[in-house]
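Every protein chain but one is kept in place in this view of the complex.
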């Protein structure tokens, strides 16, 4: 399942809902992304006061559904869930939850990493950070591109 | 931090507590293990009605502290937490939570996998399953040994 | 055709979305960009570094030589930074 929403989410509640009545599940891997209070550019110490997350309604849902289906084709998952927020966020706020459940621990971890790596490079979201130096659009990181390239078939 | 306890835990609360006031955290990887209602032995369909988790008080804490310290030596973690339950559990119950936070997503995932792989093969816990065929001690799985061997230095 | 702009492309053009009639000789994404650049300073600035821009036609990523049709939804945006 995928959800794009402005509201915060509770990780425990979401995972419990995802696994309810699915008794074969042995393990759940999860990733939670937070707003950092430091600019991600190495060597700077610009503080982030707030952030606005813009997205492309329609395409976001379409691409996330496609990639979730791909994860389910590649790994034997019993359940998967991606929640991504948009709108105004503060340092420390939750941005994204990716979680995958499987009878096989390794499959759950790999699918979870696949989804977050993909999401970072392909899901149409853009972060506008409000820093001590004014607003600036976050730039793509090469490490994210490299992480996503691992999963190319 | 490590905790060995009989009570259940709430994943959202634990993760929020772990990351509170640590603003550099960018990503949190987590693994949650549940009691399955099928015996893990391939090809059988024995249902598990209940499970008792026995452990070695003292050694459990000692070994978990050591391995958590090792994870923090190997990866740049901002926080880590392992909660493992003991006592009487039912199918679907949470057994274990392993979670690692880091500015680097890959580090968080790797440390989390390292900890759960290690825990499965070295932490002194034993599962006694109450199945339709009577009680039986769970046997170690070769896949768990192979997973742990990846991290040998 | 419906054209959408996101992030700093939207800011430079000053529009999030517009409906445009394409001239008959504008048949690919590349030709559309060339034509848009002639529509004003904002467009020129937005498409200045064409190689960093990503384009989606009907909500799928495409390359710049992708054909376009009158009822397409075309979106221009910088590299994504979600997650």
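Order of writing sets the labels: A, B and C. Residues in every chain begin at 1.
The rule is short, and it goes like this: a residue touches a chain if its C-beta (ideal position, glycine included) is under 8 Å from a C-beta of that chain, and two chains touch if they have at least 3 such contacts.
What you see is a predicted model, and the numbers here were worked out from it, not measured in a lab.
Considering the whole complex, the hidden chain is in touch with B.
In the complete complex, the residue from B:48, B:96 or B:112 that touches the missing chain is B:96.
In the complete complex, the residue from B:36, B:84 or B:105 that touches the missing chain is B:84. The hidden chain makes contact, of the residues B:22, B:62 or B:90, with B:62. Annotation for subunit B: contacts to the undisplayed chain at residues 33, 53-56, 58-59, 62-63, 84, 95-96, 116, 119-128, 137-140, 144.
In this text, only the chains that are shown with their structure count from here on.
Subunit A and subunit B have Cα centroids separated by 23 Å. Residue numbers of subunit B whose C-beta contacts span two or more other chains: none are found. Touching of two or more other chains is recorded for no residue of subunit C.
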